[in-house]
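A protein chain is absent from this complex, but the other protein chains hold their places.
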Amino acid sequence: MTLTVTDLSVARGGIPVLESVDFALDSGKALILRGPNGIGKTTLLRTVAGLQPPLKGRVEGAEDQIAYAAHSDGLKPTLTVAENLTFWASVFGRNGIEQALDGFDLQGLRDRQAGALSAGQKRRLGLSRMLVTGRPIWIMDEPTVSLDKSSVETFADVVRAHLGQGGSALIATHIDLGLEAEVMDVGPYKAKPHDIDDFDGGFL
Amino acid sequence: MTLTVTDLSVARGGIPVLESVDFALDSGKALILRGPNGIGKTTLLRTVAGLQPPLKGRVEGAEDQIAYAAHSDGLKPTLTVAENLTFWASVFGRNGIEQALDGFDLQGLRDRQAGALSAGQKRRLGLSRMLVTGRPIWIMDEPTVSLDKSSVETFADVVRAHLGQGGSALIATHIDLGLEAEVMDVGPYKAKPHDIDDFDGGFL
Amino acid sequence: MMPDLGKYADTVLSAYSASLLLLLALVVLTILRGRKVRREMETLESRVKRNG
Amino acid sequence: MSIWEYANPKKFLATTEKVMPALWVSSAVLIAAGLIWGFFFTPDDYRQGSTVKIIFLHVPSALMAINAWFMMLVTSLVWVIRRHHVSALAARAAAPVGIVMTVIALITGAIWGQPMWGTWWAWDPRLTSFLVLFLFYLGYIALWEAIDNPDTAADLTSILCLVGSVFAVLSRYAVNFWNQGLHQGASLSLDKKENVADAFSNPLYVCMAGFVLLFIALVFYRTGTEIRARRIKALMARERLEA
Amino acid sequence: MIALLMRDLKLAFRAGGGFGLGLAFFLIVTVMVPFSVGPQSELLARIAPGVLWLGALLACLLSLDRLLALDWEDGSLDLLATAPLPLESTVTIKALAHWITTGLPLVMAAPVLGLLLSLPVSGFLWLVVSLLLGTPALSVIGTFGAALTVGLKRGGLLMSLLVMPLYVPTLIFGSEVARRGAEGMTVQTPLLMLAGISAASIALLPFASAAVLRVNLR
Partner (left out) sequence: MIALLMRDLKLAFRAGGGFGLGLAFFLIVTVMVPFSVGPQSELLARIAPGVLWLGALLACLLSLDRLLALDWEDGSLDLLATAPLPLESTVTIKALAHWITTGLPLVMAAPVLGLLLSLPVSGFLWLVVSLLLGTPALSVIGTFGAALTVGLKRGGLLMSLLVMPLYVPTLIFGSEVARRGAEGMTVQTPLLMLAGISAASIALLPFASAAVLRVNLR
């Protein structure tokens, strides 16, 4: 159950942003992506999650193994916290949301409508969604946005537990999560401008 | 030009969240609000900015002095970076956006549509909006969300320069900005439950 | 007992029954919801009082 | 001692609690008496035959449909100006009663129209303006239901009620201009020529009184319910604060 | 799959969820027709079947823009695309939920509104039948339009523009059935065509919608 990314080039809005990215993510391991704003982390994660096709290269071992957490959380403001989670659990063919509620300390908010949560509470709910998917590979884009210090620690604990059970995680973040994980700077993979005389299918 | 908040109680969704908040913010000073998720920082900032009425207490010195930056940036995805800024400048009766573009290192993105920016680039544009308002008091809700380390430093520099020119800033954040500013924990102001037999307009 | 409604019996009776039905439904729904809310409030009040 | 004291929710509940039984009983008695009198002990009209008996439901409900909106207008104004929560909640409580009255007037009218005018519905001004009133009620209720925050909802619905009233009156004139109608004039007016015969007017008065009392009873009761619902919301929020 | 259907229905029934609003729009369009063309009941009776069909179509159309766009905006669609449910079933279920919350109430309300427009008695049956057969096609075709425009901010009007031409055959045959019914003529041919269009749309369009959605997601 290793996620292998080989010679991957990704594009956003038709423009290549990262080129020839290679990495492998074994179960039990976490990989943290770093890089300045606009380098292409979000684009890379979406490609690995299968939401957009790669320009070049391959992603292996991802099929039906991935749970993806984007900037937006996919919450319905008029459903309660528990209803939101239950829905996602049954979409992934599972049941039991207690563990997810416990993991992110949401029991007290269980019957609150998701629309009436503060920014950080919403984020916690969005993250707890990962726990009900039952998927081994977590891909997360800036998961700790809006979280306070203690919630960041809770998050790190949850990820650690997930790794302990043989899962893996690919996380783009600007802050220090306190996880013992490999860190990869995507800066060096920045796409080089092509030779403009090379007028091919990419119109460059 | 002092912003004075006296005995302020604020409510969200009709429910009191913070009570009897007192502080004064002199020009040249910054005040940083801290507190766990859901304590009521956003609510407090919106009340001070005049977007919602206080339950009790007063906010003085705010009238027409405040520029507010919320979680969302008020950007139009189909306008370019320069057009977005020019619009906000003229709403506040000013012109000249060069300084703002320089401040947040946006000159290179000047003619890019705002919708085609990455999360952090959008945020930088949203923050640069503060510079074109010409307002002395800046109120900012988690301004550094999605920013990378160097952008956070740029941001701190801009705030420092603003304070140096006699401005002031009220900032809610979970991370360390590296600003020399007073820090206020809003935790102690948490609203206490009312006596439930006192069945009045508040229905408690 | 029943007055002779002539050829308009259907008309008159349907108007009466439809209206009375609607009125009755309004009253019944009003009272049912009233009872339910009152009960909820009382349980909640006692729980809140118990917890301090 | 001013009437604003009753704007305190607790006081309102305590006071209405006392008068509720009397209201229920008297409205039931009056409506039953009026309808029985009208149904069993009035003669047939020489032109309309027995259909004239529908008047005992039709006119009181039409009356209350209009008056309920008027009451909502007044309570909305009180909320906007003095911000008494009970006032806003009373408007909320009255709207469903008003819409049911509107529907009853429409249904009885339609059923009556079939033998009298040979059609269920005609675009007569009075009928049409009732339909417009129905739409106003519908929008008003939908707006209340759509908004979570009760104070926001109260503010928005009361402004809608004010603006809507102006436009409702305007539509009444527009509709009058647009089509000359089939419907009866104001037969209980002082203009004797058009007036309903005395044989019908007395039971009609009884029914009207009954409907007025029923409306008051329903609005009091429902306002109490709304107050309790608000209190439940507030109590739950308080629990949340403690948690 | 049932979970998705249930969630969509639940969302529609919650406050602000939009259940009944398509219906209200239908009611209002019908009511406004006499205001605009005048109150003569003989004229109204003539145009009644057409107006009711057009009103139902517009009501469907307007409720489409919340069909996928809400799920897109809050990121649910991204997440659903990575879930074990094939996108084809997702869009089918969304169309079904749309029909249950919009099409079905329209069918049931149509006779009452027929009264308002003095529809001849003979017309009621065929009006209801034609709507019952036609509204599922409207929902499925509409889902395709919604999938096409889902990435656009407030694509509502653009979507109307794209969907309207696709609605033309359904509208023509549907209102023809209702019109012939009202005039006491035989309805067989347009009825068969209507049924055919519905069946074909339901069978084939979900694949197109899923394909389009996949393109929009990336």
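Chains here go by letter, A, B, C, D and E, matching the order in which they are written, and residues are numbered from 1 within each.
By definition in this document, a residue touches a chain if its C-beta (ideal position, glycine included) is under 8 Å from a C-beta of that chain, and two chains touch if they have at least 3 such contacts.
These numbers come from a predicted model, not from an experiment.
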Sole residue of D:Leu13, D:Ala28, D:Ile66 or D:Ile147 that reaches the chain not shown, by the stated touch rule: D:Ile147
Positions on subunit E where the hidden chain makes contact: 16, 18, 21-22, 24-25, 28-29, 32-33, 35-38, 43, 46-47, 49-51, 53-54, 57-58, 62-63, 65-66, 69-70, 152-158, 160-161, 164-165, 167-168, 171-172, 175, 179
Residue numbers in subunit B that touch the chain omitted from display: 46, 49-53, 64, 66-68, 70-76, 78-79, 83, 87-88, 90-93, 129, 133
Sites on subunit D contacted by the missing partner chain, in the whole complex: 132, 135-136, 138-139, 142-143, 146-147, 152, 155-156, 159-160, 162-164, 167-168, 170-171, 173-175, 177-178
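Quick note on the criterion: only the chains that are shown with their structure count from here on.
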Leading chain pair when contacts are tallied as C-beta pairs: C-D
Central chain of the complex, centres being mean CA coordinates: E
Greatest separation from subunit D - chain, by CA centre: A
Intercentroid distance (Cα basis), subunit D paired with subunit A, Å: 56
Between subunit E and subunit A, distance of the C-alpha-averaged centres to the nearest whole Å: 37
Euclidean distance of C-alpha centroids - subunit B vs subunit D, Å: 48
Shared-contact residues (touching 2 or more other chains) in subunit C: 45, 48
Residue numbers of subunit E (touch at least two other chains): 15-16
